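Removed from the display is one protein chain of the complex; every other protein chain stays in position.
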Amino acid sequence: MVEYDLKSLLEKLRDEKPLVHNITNYVVMNFTANTLLAMGASPVMAHAADEVEEMVSLASALVINIGTLSKHWIESMLKAGHRANELGVPIILDPVGSGATSLRTNTFRNLVKELRLSVVRGNGSEILSIASDSIRTKGVETAHGAEQALETAREVATKIDSVAAITGPVDLITDGKRVIRCSNGHPLLGSVTGTGCAATATIAAFASVTNDPLEATSAGLAFFGLAGEHAGTRTSSPGSFIISLLDALYEITPAEFQAQARLEMI
Amino acid sequence: MVEYDLKSLLEKLRDEKPLVHNITNYVVMNFTANTLLAMGASPVMAHAADEVEEMVSLASALVINIGTLSKHWIESMLKAGHRANELGVPIILDPVGSGATSLRTNTFRNLVKELRLSVVRGNGSEILSIASDSIRTKGVETAHGAEQALETAREVATKIDSVAAITGPVDLITDGKRVIRCSNGHPLLGSVTGTGCAATATIAAFASVTNDPLEATSAGLAFFGLAGEHAGTRTSSPGSFIISLLDALYEITPAEFQAQARLEMI
Partner (left out) sequence: MVEYDLKSLLEKLRDEKPLVHNITNYVVMNFTANTLLAMGASPVMAHAADEVEEMVSLASALVINIGTLSKHWIESMLKAGHRANELGVPIILDPVGSGATSLRTNTFRNLVKELRLSVVRGNGSEILSIASDSIRTKGVETAHGAEQALETAREVATKIDSVAAITGPVDLITDGKRVIRCSNGHPLLGSVTGTGCAATATIAAFASVTNDPLEATSAGLAFFGLAGEHAGTRTSSPGSFIISLLDALYEITPAEFQAQARLEMI
């Protein structure tokens, strides 16, 4: 078992309602904002190069998500990221679809090179794409098992000095040395768009209330996965699941979170 | 009590299904469109500088919302707004996040200066931002109580000759002389993204069927708040609340609206 005080962490989050600045993709903006609100954080979406530096200076964490990329947005990601680094605001990166196109893979690599990231979260293919040109994702689907990608994740985490999280049926979280396995989750999360992106935002919310990125990532993925489990007890179809998931993010108490998180050091 | 004939107004709206042109932010586009459809209006979203003048000429009202701003969009907002002014199409402005960044504050001020607006709706901080540089919003959250902002709202409304509405737990609506308080609403509206933006669109829908902006704003905020109340009787969590809110916008009858609106002149 991992000895995190998840109860206090969630209490702190709901008490402080930290502002999370998201530069994220069009598909998931609404769902991400509702995820953050439901769990108790305050979302803001802003992408204009003219304002991202100012906005990130108000925020407790920054999410960069490359899911619907274009050139102007990359410029804004870098601007916001550089300012976040200056201010010590943690950056959580979601390299959606990296490996599928050169634009995404190159952007992922460039963001890793230019910015000091706290956490990178993706599926196996996305995380692997930073290491090898020979790997291609099938869109945003996982083509490689999380386990297979673990060795690469360790190397990536070590190389970029951040936490790397590979999510899938089981999530693996590593800072290059320690590896935590998170077993919370539900198969229907794979039938709803943006659940990976929302999980990334959840990590950012927890990164607003702890300085330990391994703890924030573990808490975020356990919390989001647990909400999926709660939703899965109420429905077995994806439309209702979306709604029950948002409900669960709001309803799970700090004590339930502490008791039901399934995190183990491996 | 305010003596508006809300029953007839909602009947007229559902009969005419007015086209509301929205230049709004990415986060809330879907929810705003569904809000307008559910209540009985016809939404269209169009932002290209090449087409906004033509689109607004087909519409009964124009919503301008600065929630995810960038330079090209500001150009389109001005183009659409100038054409709306020429045609007498009412403009409803939602200065999302004004006060949080210079881009937003300056855009709000510029839109107020360039266009003849029918209604401006925001939270206290957003409305106050037009008057003072010293006020900063915490993202899109309300940092200042609605009551505190009332004096400024009166001044703003007088200065720009439009209706100013400050929404929060209680909504205050003023044309600079008269002040109407709307008590409809529900706390869960604060746990769902885009409810303020959707309330703005609701005002625009009513502005399509009455020439009195004070009446349109009162009707819109009372109707949206009442839908929140109805939703709040069915659920106490935000995911289900979103769905029940859309259901209520569709289900509330003109007679219920008349009976349950809580508007008073103060």
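A and B label the chains in the order they appear, each numbered from 1.
What we mean here is this: a residue touches a chain if its C-beta (ideal position, glycine included) is under 8 Å from a C-beta of that chain, and two chains touch if they have at least 3 such contacts.
Quick caveat: nothing in here was measured; it's all calculated off a predicted structure.
Here one chain is not drawn; of B:37, B:131 or B:170, the residue touching it is B:37. Mapped onto chain A, the footprint of the missing chain covers residues 25-28, 30-31, 67-71, 97, 100-104, 136, 138-141, 191-194, 235, 237-240, 242-243. The chain not displayed touches chain B at residues 17, 19, 26, 29-30, 33-34, 37-38, 42-48, 50-51, 54-55, 58-59, 72, 242-247, 249-251.
What we mean here is this: only the chains that are shown with their structure count from here on.
Least-squares overlay of CA atoms from chain A onto chain B yields a rotation of 120° to the nearest 5. Chain A and chain B have centres, each the mean of its CA atoms, that are 33 Å apart.
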